[in-house]
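Read the structure below first, then the notes.
Presenting chain A:
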Amino acid sequence: MDNPIEAKGLTRVFGDLVAVNSINLSINEGEVFGFLGPNGAGKSTAVRMLTTLLKPSGGSAKVAGYDVASEASMVRKKIGVALQDAAIDPLMTGNELLKLQAVLHGITRQDAKIRCPELLERVGLTAAGDKRVGTYSGGMRRRLDLALSLVHRPKVLFLDEPTTGLDPTSRVALWEEVRTLNKEIGTTVFLTTQYLEEADQLAQRIAIIDNGQIVREGSPAALKSDVGAPTLRVDVVDSDFEIAKQVMTELGEERPARKGRIAIGLTGGTRAITVVLKALEDQNIEVQHVELDEPSLDDVFADATGRRLEGGGDT
Partner candidate 1 sequence: MTSLSSYWSNQWLITAAITKRGLLRMRRLPSLLIPSIIMPIFFVIAFSGSFSSVVQLDGYDTNKAVNWMAAWAILQGSAFSGLGGGGLTATDLENGFFDRLRAAPITPASLIAGLVGYSITRATLPTTAVLIVSFGVLDADMPGGILGFVIAYFTAIAIAAVMSLFVLGIVFKMKTLKSLAVAQVVMFSMMFLSVGQAPLEAIEGWLYHVAKYNPITHVIRMGRQGFLGDVTWAGTQPGLISIALLMAGAGIWARGCYRKVDI
Partner candidate 2 sequence: MIRQPQAWAPTLFFPLLLAAVYSSQFSKAVSLPEFPYPDVTFLDFILPACVIQGVLFGSTNSATDLAGDIENAFMDRLLSSPVSRSSILIARLTSAFSYGLVQATILILVFFAFGAELSGGIRSALALILITSFLSMGVGSFLIAIALKTGSQEVVNSLFPVIFVFIFISSAFFPVELMDGWYGQIAEWNPLTWIIDWTRVITIEGFSWKVLLQAFSVIALISLAGIATSIRQLKRRLAMAS
C-alpha cells in the first residue's frame, strides 16, 4: 500500500519565482503532518498542487495512490480540502452548502440526509445550520469548512492554515476537533500553518518550509533535540554566585544569562537536573529559582533559516 501522500521533486514556478522548489514528501497513513513556514514560503502553493488545484511545473506527487496531474479526478474523490480563508458562499446556509458539497461528491440524497446533520453536530453547528454563513463568526466558518471537507469521508484531509485569524479559544476548539478526527477515524491530515504552537500541538511529524524548500523534517521532539541541549537556568543568592557558577559550568557549557542568573546547556535529559541540584546542595548553596527551557520549534526554525518566525513568541 502506497503512503497517502508521496511527492518527489515537486516544483512550481511562477514566472521567475520558484514558489516550491523540488520538495520530497512521504506521509504515513493515519498521521497528522504539519507543514510549517512563514507567509509566502510556498505552503499554499504546495497544498494547491497536492489537491490538484494547481499543476506542478516539475516533479510528481501521488495522493491516496493517484497521480495529482494525470489522475486528478480520482485524487479529488479521495481527499477533503479546507482551504485558506474559508471560501464559503455567505449567501448560503451551512446546511445548503453541505448538501451542495454532498451532491458534488456524488453522495446520494438518502445518504446526505443522514450525513449532513451528523457533520453539523460533530462541529457544533446544529443550531446554526439554517442560518446564512454571512452571519457566522470566524470560528464557525472554519468549523463549517471542516465539516464540508469531511462530507465524503475522505482518506486524506488537507487543512490550509485552518486557524489563521482565529481567537485563541476557537483555535483550541478546532485543534481538538482535528485530534479527534485523526484518532477516531484515522484520517490522515496534512496541515499547513505559520503557528509554531499549532504544529507542535497537532503534528506527529513536521516539515519546515522556507523559500520553497524543505529545510527540516521530523518529529517535533527530534527536531528540537537536534538543535541542542535544553537550557538550565538557576538563581542563587549573590554571595553564592561565584561558587555556584563554578559548580555548574563543570557540568555543562555556559550559556548567556541575565545578571544574577547562571545558565548552562544541559545534556542527559531531565534526570541531569538532579545531578546539578545535588552538586549545588553539596556546596551548601541555596537555590532560589530553577527553570529548564526546551528548545522551541522557533529555535529549530532559527537554526535552519537564521531567522525567527513571526509569532514565534507564541511558545
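For anyone wondering why these and not others, all candidates are chains of the complex that A comes from, given by their letters.
Rule of thumb we're sticking to: contacts are C-beta pairs under 8 Å (C-beta built on N, C-alpha and C of every residue); 3 or more make two chains touch, one makes a residue touch a chain; residues count from 1.
The model shown is predicted, which means the values in this text are computed figures rather than measured ones.
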Among 1 or 2, touch partner of chain A in the complex: 1
Partner candidate 1, residues of chain A touching it in the complex: 51-55, 73-74, 76-77, 79, 81, 83-85, 87-89, 91-92, 96, 99-101, 103-106, 132, 148
